[in-house]
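As structure tokens, the structure follows; a few thoughts come after it.
For this view, one protein chain was removed and the others were kept in their places.
In this document, chain identifiers A, B and C correspond to the written order of the chains, with residue numbering beginning at 1 in each.
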Amino acid sequence: MPSPALRLHGIVPPTVTPLTRDGRLDRPSFVRVIEHLIGGGVHGLFVLGSTSEVVFHDAEARKEIIDLAVKTVGGRLPILVGAVDPTTERVIKLGRMAKAAGADGIVVTAPFYARTSQAEIIDHFRYVRDGVDLPVVAYDIPVCVHVKLERATVSAIARERLAVGLKDSSGDEGSFRYAVMEHAANPDFFVMTGAELTADGAMLMGANGIVPGLANVDPHAYVRLYDAARRGDWAAARAAQEHLCRLFEIVRVGLPRTSVGAAGVGGFKTAMQLLGVISENRMAAPQRSLEGEEIARVAAILRETGLARAGNASAA
Amino acid sequence: MPSPALRLHGIVPPTVTPLTRDGRLDRPSFVRVIEHLIGGGVHGLFVLGSTSEVVFHDAEARKEIIDLAVKTVGGRLPILVGAVDPTTERVIKLGRMAKAAGADGIVVTAPFYARTSQAEIIDHFRYVRDGVDLPVVAYDIPVCVHVKLERATVSAIARERLAVGLKDSSGDEGSFRYAVMEHAANPDFFVMTGAELTADGAMLMGANGIVPGLANVDPHAYVRLYDAARRGDWAAARAAQEHLCRLFEIVRVGLPRTSVGAAGVGGFKTAMQLLGVISENRMAAPQRSLEGEEIARVAAILRETGLARAGNASAA
Amino acid sequence: MPSPALRLHGIVPPTVTPLTRDGRLDRPSFVRVIEHLIGGGVHGLFVLGSTSEVVFHDAEARKEIIDLAVKTVGGRLPILVGAVDPTTERVIKLGRMAKAAGADGIVVTAPFYARTSQAEIIDHFRYVRDGVDLPVVAYDIPVCVHVKLERATVSAIARERLAVGLKDSSGDEGSFRYAVMEHAANPDFFVMTGAELTADGAMLMGANGIVPGLANVDPHAYVRLYDAARRGDWAAARAAQEHLCRLFEIVRVGLPRTSVGAAGVGGFKTAMQLLGVISENRMAAPQRSLEGEEIARVAAILRETGLARAGNASAA
Partner (left out) sequence: MPSPALRLHGIVPPTVTPLTRDGRLDRPSFVRVIEHLIGGGVHGLFVLGSTSEVVFHDAEARKEIIDLAVKTVGGRLPILVGAVDPTTERVIKLGRMAKAAGADGIVVTAPFYARTSQAEIIDHFRYVRDGVDLPVVAYDIPVCVHVKLERATVSAIARERLAVGLKDSSGDEGSFRYAVMEHAANPDFFVMTGAELTADGAMLMGANGIVPGLANVDPHAYVRLYDAARRGDWAAARAAQEHLCRLFEIVRVGLPRTSVGAAGVGGFKTAMQLLGVISENRMAAPQRSLEGEEIARVAAILRETGLARAGNASAA
């Protein structure tokens, strides 16, 4: 049984999950996040990815997030849902929940905590494909799962139609390029990058799209980059990318007081709070939220990159 | 609120979870595993550790495992239950389930998938201690969670009484030794090793006990090692350890056809099947089970180490 | 004392070192390598880089290599010489030898074997700058030295004029991009990539040039890529890059019989032998040379990528 069809392209941001002070889903803020992204011109949404702090949410919380996303989007865009948990059966269960809630596809990593081989990882995708009646996107994210989807593994997944596409957040631009080259003419397998800083280069390679966490803060610039690349205006694509690289400095502001994980998403959330998109920059426990001077530093980066006027961003 | 008291010592095996051919808990086999271990003289049980394929089991399956363990043990030994999931709130939820089911303590790792800092890890243990009314044992297992509980982190956890003990499966014998030295005279914090191959050395350091996956196959030898060490008969402790090192070769038989994870627990399960303790050597999907020549090789190791007569182990 | 000036751009291949069957420098072949590269239109040469098997050559062998390169080039191109050895004083000694032999600049890595900090690495570059009267290029190659030149380290090296440029073989395209952005308008610091597979993307970023080992096999294609990028013809740049990606498959042919190191340079050497540039594909001991079927596979790749007619490449 081949994976059902889904052909994505363009900018598909992994949405952040805004939280209230007591750590629950901040529903009005989440609606604003989605409208902010749709208003920015993005081409799809990826709910419950690493940027959403997915593993911090249990099944009920995840259901609430998916339901609100599906309802808010109302069919305007395709919605991918991360089915991220350590092992196969649990991923299948999450995938079925996503199907029931109206998702258009699920995003699946290699197993984690357990140490599996590449052959077992291919079997994992086979079981998930057979167990969930939704298109699957393979998610290569070794900084979280500590194993890479090797080039031959991705080839096998595409060849056997275990997935309809790849989101590559591996940082290995060589293997990413081979994936793009192998599938450029394959209508059944799209290839997207999760790399915030080299999206123009990925488009030059022929990638189908970009899944950038930073698009939560500035979706317009990624859409601008994508549109410029599509029409061959590489100078404009590069200019948009360089703006985004300057903006991306917000992910380092929290270091080393917070962890790498908390500093990254925390930087996004802090910028979004300063821009009025969400109400709190709170991170799920035990992650530390940005505070005090850190918030001021994010505000300064927003001003330096033209995303906020002095008054705006310092108001928070 | 300090963690409730629990003072463990001795051999506390992390139990394997026998599965039926269709991947469900093999209840009669699991009862036999527990009786095999108690009959072997062990001092406690650790249910739902890495050796149990814990992350492959969802909450319901875990509940069934705990319930059957509690019922089977019937108070003869203390039972630790692994509350192993990626993040704090989910660990707390699992911990409460373990409490309700009658566990004597829970075993907690650092968060995984998400990348947290040492400070955030300490907070994680603080939240778990506050959220679950059971003694907590800190579980240092970087091969699975990809972060080490640093020496200062373990010291803070003990000092603030966030946990009652440490299970160290880090392979870092230097930091383990410092933990033993620091807490040798601390009645409120025990230190155990998960290292199968250097348990005699750990006892010589003054460790309180050993949590060896291999004890599923030969609990008697670890108990013999422990008893010899306690009475200062180091030659006997070493002899038991060397026997166990020869037996431990079973964990490499599946390589490289299976993953490191599947080869290890799969080696235990295969030996236990050959010895008549469990009915199948099946691993949870997508892990591969040992088969054919691999099973014959495990049988040969059992014979070479005197655990099976020629007839016995080759019967499977 | 700032580092003396040297402004490089374009394609600067790290030359292979052809060896005779008894492991000595094959002088006629090395002359042909250099003429092959100059004939291919490259803009500079990097002698005694990792691709040259630099650490396999002692000081005398290195001197012979530099002397023959300087004599053969005869001032037609600038020559960089790798001063690659574990520690500062030894690097300075090699740098002075390079200066005496007529090099235009030296290429210097972080110390290796010893574990040094970023602050000590900056001091290392300071001592080398002060000790050798030649421009220094910083060489970021963590797969060999096992430490990365962090972004702040490269900034300090450029700001204090400890080096005139960076060769980045780190594979970290994000940090590379920041280096390019920081120095795009800095006439005193050039930034080049060592990444064979994403050179078009590096040029799009604004990099000053490329240092690709694969240029030993096909210098024309890298020059074509560079020229296309310079005139803004990104479709042509990408086409050249994709040809080179297909050709780069030669570096995997030797695996896993040989090591990663031997398979890579061995792939280059084998192709060059098949193309008639060098006489032997021999690697320095204890590395294994490609043989038999492996050579046939390299020949097939050369034919598939149009570098050899059937007759040519299979003659070897």
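The rule we apply is simple: a contact is a pair of C-beta atoms (placed from the backbone, for glycine too) under 8 Å apart; a residue touches a chain by one contact, two chains touch by 3 or more.
These numbers come from a predicted model, not from an experiment.
Peer 1: Among the chains present in the display, which ones are touched by the chain that isn't there?
Peer 2: The chain that is not shown touches these displayed chains: B, C.
Peer 1: Would you mind spotting which of C:Ala98, C:Val145, C:Ile210 or C:Val253 touches the chain that isn't drawn?
Peer 2: Considering all chains, including the one not shown, the answer is C:Val145.
Peer 1: Give the residue, chosen from B:Gly201, B:Pro219, B:Gly254 or B:Gly267, that touches the chain omitted from the document.
Peer 2: B:Gly201
Peer 1: Which is it among C:Val31, C:Val55 or C:Ala184 that touches the chain not included here?
Peer 2: Within the whole complex, the residue contacting the unshown chain is C:Val55.
Peer 1: Who touches the missing chain here, C:Thr153, C:Thr258, C:Gln273 or C:Thr305?
Peer 2: C:Thr258
Peer 1: Who touches the missing chain here, C:His9, C:Arg27 or C:Lys93?
Peer 2: Checking each option in C:His9, C:Arg27 or C:Lys93, the one touching the absent chain turns out to be C:Lys93.
Peer 1: Name every residue on subunit C in touch with the hidden partner chain.
Peer 2: These residues touch the chain not displayed: 23, 50, 53, 55-56, 58, 84-90, 93, 111-117, 119-121, 123-124, 126-127, 143-146, 256, 258-262, 284-288.
Peer 1: Since one chain has been left out of the picture, which residues of subunit B touch it in the full complex?
Peer 2: 171-174, 177-178, 181, 195-198, 200-202, 204-206, 232, 234-235, 237-238, 242, 245-246
Quick note on the criterion: only the chains that are shown with their structure count from here on.
Peer 1: If you average the CA atoms of subunit A and of subunit C, how many Å lie between those two points?
Peer 2: 36
Peer 1: Just give me the whole-number Å value for how far the CA centre of subunit B lies from that of subunit C.
Peer 2: The computed centroid separation for subunit B versus subunit C comes out at 49 Å.
Peer 1: Please set out, as single numbers or ranges, the residues of subunit A touching at least two other chains.
Peer 2: There are none in subunit A.
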